[in-house]
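Quick notes on the structure that follows.
Note that this complex is displayed minus one protein chain, with the remaining chains in position.
Showing subunit A:
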Amino acid sequence: MLPRLLPALDGMARRSAAVAGRNVAALRTAYWLVLLGGLLEPVFYLFSIGVGVGALVGEIPLPGGRLVGYAEFVAPAMLASSAMSGALTETTFNFFGKMKFMRLYEGMLATPVRPIEIALGELSWAMLRGSLYSAAFLVIMVAMDLTTPLRALAAFPASVLVGFAFGALGMTVSTLIRGWQDFDMISAGMFVLFLFSGTFIPATAYPDVLRWIVEVTPLYRSVDLIRGISLGSLGFVQLLDVLYLLAMLVGGLFVAGRRMERLLCR
């Protein structure tokens, strides 16, 4: 079993890397401007709301009773939501454009590359991009004394996991999209998550039913994980967050690969 499996996995990794490599070659176009935009967005939110509104809010209590500055509270949520939006942008808008309008995947599928390898390759690329954002944002957080360097290091892989999970979800969503009008729904969905996932106010502030709904959403789990790390308040619930995101990653990738096969290999 293993001697057969290893070369198969190796080939899969190489072909996925070739798919991701296509995007590196495409970087020389105006695409890098889109990348810069994604980098700046969470920084703007951090300054306008975390620092600006934070000056009016003062300190707020964590579930354990500990008081933290508002910027400290908001910063990890901005990190999580930028990991989400970076991953979703790449795996919905860009992925859909390549599939339907540039017909790139049809060309790729005429080679040994398989649908699941396209999904893996595109996801890896989205993650490479997302990780760069996360790293830059964590540097800013440390510079502003919103977390410690050690916690920032620990928060980095967590933010990468968040990106992977949302990327896999985005790819599945892409295979369900009928046309550009559906993107309005994706944008709206992302914005609602961004506003209400315990990002700007603790979920405990909501009525019980709403709080329940909020706490099962993926961005809430992501914010909870990263905030737990950056504020040094880890518990069992963060283990649950990790499992939740892993399940989202594996499930999304599996469904996306299957649906791509059905869409493109008819």
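To be clear about the criterion, contacts are C-beta pairs under 8 Å (C-beta built on N, C-alpha and C of every residue); 3 or more make two chains touch, one makes a residue touch a chain; residues count from 1.
Basically, contacts and distances are computed from a predicted model.
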Per UniProt record, name of the chain withheld from view ["Ferritin-like domain-containing protein", "Thiolase family protein", "Lipooligosaccharide transport system ATP-binding protein" or "Nucleoside ABC transporter membrane protein"]: "Lipooligosaccharide transport system ATP-binding protein"
Residue among A:Ala18, A:Val57 or A:Ile201 touching the omitted chain: A:Ala18
Sole contact to the chain not displayed, among A:Gly37, A:Pro61 or A:Pro112: A:Pro112
For subunit A, residues in touch with the removed chain: 11, 14-15, 18-19, 21-22, 25-26, 29, 31, 102-104, 106-114, 264-266
